[in-house]
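See structure below.
All protein chains of the complex are present and in place, except for one that has been dropped.
Right, chain A next:
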Amino acid sequence: MDALYSQLFAGLSVGSVLLLAALGLALTFGQMGVINMAHGEFMMAGAYTAYVVQGAIADAGVSLLVSLPVGFLVGGLLGLLLEVTLISRMYTRPLDTLLVTWGVALVLQQLARDVFGAPNVDVRAPSWLSGAVDVLGLAVPKARLFIIGVAVVSVVALALVLKLTPLGRRIRATVTNRDLAETSGISTRATDRLTFFVGSGLAGVAGVVLTLLGSIGPTLGRNYIVDAFLVVVAGGIGQLRGAVIAAFALGLLQAGIEYTTTASIAKVLVFVVIVAFLQARPQGLVQVRTRSLA
């Protein structure tokens, strides 16, 4: 039973990291259709933000809590800059966007190397996140619980913003029918910018949280970008609910396979499962039914 709980928790933990990595993409790729290969580098920028903030604020607990909103701001501003300067000119050219943002990712990686050096650096975890707590007889690391908590709060906050706020309505209207939104008086340019800011900001938050899992380096984002895209595609493009389900399903699957094999084999088998799943259900887990195209 302990082994089951242990794997269940490991799956939830992996799933929450995947979800945090994918949440911003669920907006910028899922909702706007932009293939932003620099999304992982926005996570990296969030992680380095935590590193810089910790240099300014000695208390690791305070610096972590300050880093979360600052990381959001840094990731968001980088995304906004990318949207305004490059992506806004390429909304009808997705393959060009892919190549250009890949180039931007390489530039950001090199920039991080120039500023912070090539070797990985560590961000100290606060004392209140060290050690473990007992959950159903299982020693659960507090840092992992914190990550799950941040993932849950981020999802709920994003869902509430999309559902209840004027910005959320504008985002959903714009992605549903851009021309209709524009001719209804909604400034789709302003909406695109805000959407990209929020989506990239969430990548920054993910980066801050990832500092709790180990050292950070210029290529941190590269480790997560493919998984993040897989979560959004498998969940059903444009569907936040699908991304949540897909992230935890993939997390549990990976942890379950890892239990009897190795991490590498688990990764390969998860890819195989996703490919097979998308062959059978190309639209992903969740699809909205409508009578009209719009």
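To be clear about the criterion, contacts are C-beta pairs under 8 Å (C-beta built on N, C-alpha and C of every residue); 3 or more make two chains touch, one makes a residue touch a chain; residues count from 1.
As a convention for this text, contacts and distances are computed from a predicted model.
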UniProt protein name of the chain not shown, from "Septum site-determining protein MinD", "ABC transporter ATP-binding protein", "Sulfite reductase (NADPH) flavoprotein alpha-component" or "Cytochrome c1": "ABC transporter ATP-binding protein"
Residue among A:P119, A:G137 or A:P166 that touches the chain left out of view: A:P166
For chain A, the residues touching the chain missing from this view: 166, 169-170, 172-173, 176-177, 179-189, 288-294
